[in-house]
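Complex shown without one protein chain; remaining protein chains in place.
As written, the chains take the letters A and B, and residue 1 is the first residue of each chain.
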Amino acid sequence: MKRVAWIAVALLAMGAVALAANPVKITFWTHEDPNRTPLEEEYIRRFEALYPQVKIERVTYPSAKIAEVLLTAFAAGQGPDMFNLEINDAYPYLVMGRVAPLRPEWVGYPNVDTILGAYLEGTLDPVYRDGQLYGLPLELTIWSVFVNKKYFREVGLDPDTDYPRTWEQMMEVSEKLVIREGEIIKRRGFDFRYPYYLEELLPMVEQLGGAFLSEDGQTAIINDEAWLQVLRYLQQWGPLGKNLGSPTYKAARSLFNFDRNEVTMCSSGFYQIARIRNDNPAFYESGEWMVIPYPVFENAVRDMAAHYYGHYYMVNAQSSRETQEWTWRFIAYMLSNPEEYLTKAGLIQPRKDLLASDVYAAQPFGDVFAADMARSSMVQLHVANPEFKQLLDDAVKAVMLQGVTPEDALATLRRRANEVLAEYK
Amino acid sequence: MRGREGAKGRSVAATVGVWLVLGIMLVYVLGPLVFMVTASLMPASEVTRIPYRWIPNTFYWQNFWQAIRGNDGRFYFVRNMVNSLFVATAITLTTVVLSTVTGYGLAKFTFRGRKAIMLLIVATMMIPFQVIMIPLYIITTNMGMQNSYAGLIVPFLVNAFGVFLMRQHLLTFPDEILDAARIDGASEVQILWRVVFPSSWPAIATLAVLTFRTQWDNLMWPLLIAQSREMQTIPLYITLFAEEKFTDEGAMMATAVLASLPMVVLFLGLSRYFVGGARLFSAQKG
Partner (left out) sequence: MLSCEGDELRKNAHTRGICERRGRWGWAFVLPSLVFFGLFSIYPVLNALYLSFFQKHLLSTAPPKFIGLGNYVYLFHSPAFWNSLRATAIFTGGAFSLLVGLSLILAVFITSRRKFQRFLQLAFFSPAVVSTVVAAAIWLLIFDPRGIANQLVNTIAGTPGVDHNWLAAPAMLQLSTILVYVWKYVGYFTIIFITGIGSIPRSLFEAARVDGASVWQTFWKITFPLLKPTTLLVSVMAMIQCLRTFSTQYFFSQAGSPRAPIDVITLNVYYTAIRNFQIGRASALSLILFAIMLLLSWLQFRLARSEEVSYL
């Protein structure tokens, strides 16, 4: 691992000699992440020391706002030289030709295929287009299920054997775990991660053989039975059904760490472990929590975990050729420390060497996440995914909160999704 | 005798009624703020307790220290507070001056196109920010004002609401006073400066408070234009702070409490004009 990093640095240094020593200024916009900031600031310091003609300005934005800021800046032709966005939000930049491809030699590889080979299969698909790569992953997350074991035992369940493996069991177990005062839930069993429908909800449909888009990408909403089963499940889950949870309660993953008898299970990624350690060291040490795989339906036709949630570093196609080259070199320089990203920021770069390393193996529940990654895939990308996400949100809330029948909600979803598709034809 | 008692009874009933309405409204308006202040004194674990403890068990002052220190310990709070104060004050000053001048021009002068200008200005009040965001961004960045105080201030030098407010206020300004000043040989600029401004304090104080408040809360524009943390303003600080600490409502509320202090001070300082100003105005007229 170390060796790879050194080789990369050596290659970078050699490449640098070829470049004229013109001053280069790189603007780098990213979302706020308190664990990553000190790490990357250190890389910037070192990179600037290596190449004194390069100046890097790193700007952080609230993650809820960065998509807007970037859009405005790019629409005005004033985008930063490099940025990262959640892949569904970043994909339109790629399709619209706003980001620049890398040359393998800039990032220390002989050709694109060797880069593809260095990463977990399929994880570079979203940024691979016409034989070129337009991004490198900063992080790739998979959401599995975090469990508070105490509450399982409290209701007479053995967490190690009775943990839910199917969505049906998830509902049964949650019914046992839930504590209410009248209609108001004081403790939830499990609850979903509501706005993240493409990553968490779509795989449920896909487990049943459904899909959002047909394989040719021309039609939306495939296999009504699969969709209806999932929508009925959510309707049962919500306040109009068995009242086990709802999007209007505080996000389960925010409450999980505090261990305050408010939530038993939540879905979250590897980084949640670092957050438990920060928020509640006593709970972290107690060993009263664990991570279990993403459940599947009993009648599933495909074994699927949640879809990947990924952030990729990308480079502005409007930056000068020279700036593009230096920016890619800088990105590669930062990303050549995957172990530090893992241990200090809780971010997994989907590199084969990292996942096979001892460092990764030593991470708690690293095996559970790795196993879920192995049965996961990338969301089918479409330039309209940000809009599709919104349509799914409308459909889920219609059945869970507004009393709309699953059939009607599905009909609306299909109509609107196909309208959007028609606009891009 | 009876009639007077009846009137007295009515007036007692009226007082009770008035206070009942005021009381209900006070609970509605102050309740959430009391919640904010009490929550700022609690560790996060107590903020979401049921039932809510309106009086915290212990005062958790660490929240305030954390709010000022920031999660990274770089004390951007102080710098961002200074930025917010500077930007909001500058905009308030220019808005007050330009609005009074323009409002005076529209209220007390007759000239061709006056009504059209008035309509145009009222119309600009209705423009949703989302519509002009991108063109505004392009103009401002083309002027080289990104990440600078100029970029934060210039697009808000004056606003249509201010002009409208000052015009409505000055419509009721007695013409005799202006004419008297003209007969005394005062120039138009002198009249504006020596007569109109001093007599308009209540309206100016109102406009100042409302403008300052709007700017103090401006999030979207500083977010777009102020890229470095050194140039950012308080709403952005709160947003970033809240995001890093999205589970720690206590510390977030402490930040919110601190961030509202300048508004409280300003309002306390100017509030006497709103009612007290009435006398000033009628004295001028008399």
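The rule we apply is simple: contacts are C-beta pairs under 8 Å (C-beta built on N, C-alpha and C of every residue); 3 or more make two chains touch, one makes a residue touch a chain.
All values derive from a computational prediction rather than experimental measurement.
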**Request:** Consider the whole complex, including the chain that is not shown, and state which of B:68, B:85 or B:118 touches that chain.
**Result:** B:118
**Asked** Per the definition of touch given earlier, which of B:41, B:81 or B:165 contacts the omitted chain?
**Response** B:165
**Message:** For review purposes, identify every residue of chain A that touches the missing chain, sorted by number.
**Reply:** 64, 67-68, 71, 74-75, 92-93, 96-98, 180-186, 194-195, 239, 246-250, 384, 386-387, 389-390, 393-394, 397-398, 401-402, 416, 420
**Asked** Which residues does chain B use to touch the chain missing from this display?
**Response** 10-11, 14, 18, 21-22, 25-26, 28-33, 35-36, 39, 47-48, 50-52, 98-99, 101-102, 104-106, 108-112, 114-115, 117-118, 120-132, 134-136, 139, 154-155, 157-158, 160-161, 163-165, 168-169, 171-172, 175-176, 179, 188, 192, 202-203, 206, 209-210, 213, 216-217, 219, 234-235, 238-239, 242, 249, 252-253, 256, 259-260, 263-264, 267-268, 271-272, 274-275, 277-279, 281-282, 285
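The rule we apply is simple: only the chains that are shown with their structure count from here on.
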**Asked** Quick one: chain A and chain B, Cα centre-to-centre, how many Å?
**Response** 40
**Item:** Residues of chain A defined as touching chain B within the complex
**Value:** 27, 29, 32, 34, 37-38, 57, 59-65, 68-69, 72-73, 75-78, 181, 186, 250, 254-255, 257-258, 260, 262, 279
**Request:** Could you pull out which chain B residues touch chain A in their complex?
**Result:** 44-45, 48, 50, 71-72, 133-134, 137-138, 141, 146, 223-224, 227-229, 236, 239-240, 243-244, 246-247
